[in-house]
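Of the protein chains in this complex, one is absent; all others appear in place.
Right, chain A next:
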Amino acid sequence: MFRNQYDTDVTTWSPAGRLFQVEYAMEAVKQGSAAIGLRSKTHIVLGCVNKANSELSSHQKKIFKVDDHIGVAIAGLTADGRVLSRYMRNESINYSFTYESPLPVGRLVVQLADKAQVCTQRSWKRPYGVGLLVAGLDESGAHLYYNCPSGNYFEYQAFAIGSRSQAAKTYLERRFENFADSSRDYLVKDALMAIRETLQGETLKSSICTVAVVGVGEPFHVLDQETVQQMIDAFEIVGEQEGPAAEPDASAVLEAAAEQGAAAADQGGSTDEGVAPMDI
C-alpha cells in the first residue's frame, strides 16, 4: 500500500471507494505478534506469542478475561486492546447485573463492532488499531469471533491474526475439520502447533506463548506455564518422530523426554502434523 492523497483522514473516500485510514489500521493488526483461536463444539482455545520489546523488558499481556464465559486475544496496538477489554468487561458486568444471566457472545461482538465503526466515521477519531479474537460460550454453544478495526466481525472455526499468522492459518485450514469433535486437550495441542507455525523455527517453549481455555464447565482461564510446558513436551516428541522435516531445535527437547516416546506414540491423531514450519 502506498501513500496517496486520499489517506490523510478517515472521513475521506478514495475514488475506488476505499477508506485508507481504516485499511492502515488493519495493517497495524498485522504488525502485532500472533494470536490464534480455535474451537470445538464445547471448548475454545486462545493462544498468543509473547513478544517482548527487548531482552530486558517483559512481554505485553495479549489475552484478557472478560467474564467467566468470555475471553479475548488481541493483536496490534495493545493499548487499544486493553481499553476495549475494559469496555467488554464493563458491558458484561452491566448485562449480568441487569439480566442476572451471562452476556451472549454474539451481542458483545456486535457492540464491539459498532463501537469500532464509530471511529471510522468521525473526523476527530481514529480507528482502533487492534484485532480481537473473542472466544465465548453461551446457550447456543461455543463461539469464536474476529473483530476488525473496520467494524466488521466474523465467526470462525479457527483463525489467526498478527505477524506470521499465515503460517498458523495454513495449519489450521488443514486441520479445522477435526476441531468440532476434538477433545479439550487435543484442541490445546492444536493451538500450540498453530503457535509453533508462527515461530519460524524457534523452539516452542511455555515462556514464549500464552494459552487460555474456555469451555462447558470450565470458566475462562489462562493456563499456567507448567501445564503448557507439559503439553508442549507431550506433542513435541510426536512431531519429532513422525516429521523428518521438523525444526532442528526440537531435538534437544526430544532427548530430554525420550522415555515419554512410547506413551506419546498412541496419540495417533497427530501423525500427519510433523511438517516443517511454513514461510509466509
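Here, a contact is a pair of C-beta atoms (placed from the backbone, for glycine too) under 8 Å apart; a residue touches a chain by one contact, two chains touch by 3 or more; residues count from 1.
By our rule, contacts and distances are computed from a predicted model.
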**Item:** Candidate names "AP-3 complex subunit delta", "Serine/threonine-protein phosphatase 2A 55 kDa regulatory subunit B", "Polyglutamylase complex subunit TTLL1 isoform X2" or "Proteasome subunit beta"; UniProt protein name, chain not shown
**Value:** "Proteasome subunit beta"
**Fill in**
Filtering A:52, A:79, A:93 or A:118 for touch with the omitted chain leaves A:93
**Request:** Write down which of A:39, A:65 or A:164 is the residue touching the left-out chain.
**Result:** A:65
**Touching residues on chain A - with respect to the absent chain** = 65, 86, 89-90, 93-94, 96-97
